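Report on the structure given below.
Left out: one protein chain. Kept in place: all the others.
Every chain is named by a letter (A and B) in the order it is written, and numbering of its residues begins at 1.
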Amino acid sequence: MEATSKQKVPLPNRLGIVGWAWAGRYKIERYLYTLHRLTGFGLLAYVALHLVANGSRLWGEGSWESTLNFLSNPGFKVGEYLVMAAFIYHALNGGRLMLQHLGFTLGKPKPPIYPYVDSMRRRRPLTLVLLALIMGLAIYVLVAFVIYG
Amino acid sequence: MEKITFKVQRYDPDKDKKPHIQVFTIPFKHGMTVLDGLIYIKENMDNTLSFRSSCRMGICGSCGMLINNLPMLACHTPIEELKKDTITVKSLPNFPIVRDLVADLSLLFAKHKSIKPYIIAPDMAEIEKPTAEFLQAQMQLEEFVQFAYCVKCGLCMAACPTMATDRHFLGPQPLAQAYRYSADRRDGGAKERFHETDTPHGIWLCHLAGACSEACPKGVDPALAMQLLKRAIISDSLRLRKKPVPPSVAPPQAEKKPRVAVPDFTIKQPGAKS
Partner (left out) sequence: MRENHLKILQYVTGIGIFFLVGLHLLLMHLAKGDPEDWTSVAQRAASASWLAAYILILIFGIYHGLHGVRGLILEFSLPDRAVKVLNYSMLFVGIAVFGYAVYIPVHAF
């Protein structure tokens, strides 16, 4: 009997970069990973700008002062606060990731008994405490920015 | 009788350029699973609907699908637990679609094979011609048995954000199994597996999003296995890993009891000569 259709190549079905940001009804750790990437990018961009701004020192006091005048724009102040918040998040979440990557704070493997509770769910209270700490620090820094400029 | 709406992804490689959604409304009965719904559709409404299923009890891993935006086993998902009147069923993401809800899992099996998912004992002669069972204490078993429950359903691979872009990434299932075998005291092939997993597309592209453990229907917790694998690789690299003790086999029996004669169980007809 002749074949009625040629062997078809299966259709690719990867989510792509969208899959980094949102892929379904997952819990918080999935989105903490996305935020860690975003804050990493933000910090990298800040470092590049910071190096360029500091580079104006090479041309003396006049160049430095004009750079500072440019950076005193309110938009840059908002950006500076966001960078501080990003640093707080990236550093503290990075600490959590480092500990967990090395197998600490995740607990030991145990034979699974239904209903299954994975290590991420067991440690979620700690993660939420860490998030509360991050938000607390970010609010504290915001208040300091608003009061002291 | 209540009704439930199924929005099912359809894709016919002979006719369609891309997948589309087809809507079915089916009668709902208490206790019905998503798989029951799909079987109802196939038997009563559209017999061209293609999907995989086998054991219908959550043990074979065949019916992995994206159900209401979460990878799940269709047989293991009661419709009532979803708490929605509309169930959206699609093929597992990050795997190519063969047809409708059937995903091509060949890459999963190839990656699984690449991490050597078998015991590599220091004494291969004992593996090939066993003289007795290997000794393993309960505590030693508990170090890895959780990860041995994997049914290779592919849900963790569908959930992983790194799999969304990187087709070379080994993925949660092979990496978890690499740890399962490396942590087994009967095994001596940990260094070979570290070599396979400590690569640019290996274990270090896991960023602990945790979605794999969330999706796993058997409580395997691949995220935990992967972090323990990272720990093992780093310990080995920094020479902090304890030298594994070679596995021992059970000692021969000290006393051998005489064989018990097997009784004659044949049924004798009355009047027949013995």
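Quick note on the criterion: contacts are C-beta pairs under 8 Å (C-beta built on N, C-alpha and C of every residue); 3 or more make two chains touch, one makes a residue touch a chain.
The model shown is predicted, which means the values in this text are computed figures rather than measured ones.
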Margin query: One chain isn't shown here. Among A:Leu58, A:Ile113 or A:Val146, which residue touches it?
Written below: A:Leu58
Margin query: Touch as defined at the start, partner being the missing chain; which of B:Lys7, B:Lys42, B:Arg56 or B:Arg167 qualifies?
Written below: B:Arg167
Next item on the list: Using the definition of touch stated at the top, determine which of A:Met84, A:Val117 or A:Leu130 touches the missing chain.
Entry: A:Met84
Item checked: For chain B, the residues touching the chain missing from this view -> 162, 165-169, 198-205, 230, 233-234, 237-238
Margin query: If the hidden chain were put back, which residues of chain A would touch it?
Written below: 37, 40, 43-44, 47, 51, 54-55, 57-58, 61, 64-65, 68, 84, 87, 91, 94-95, 98, 101, 144
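Note that only the chains that are shown with their structure count from here on.
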Next item on the list: Report the residues of chain B in contact with chain A in the complex, numbered from low to high.
Entry: 11, 13-14, 18-19, 66, 68-71, 91-98, 103-104, 142-147, 149, 159, 161, 163-165, 167, 207-211, 213-214, 216, 218-221, 223-225, 227-228, 230-231, 234
Check: Where on chain A is chain B touching in the complex?
Finding: 5, 8-20, 23-27, 29-30, 32-34, 36, 97, 100-103, 106-114, 116-121
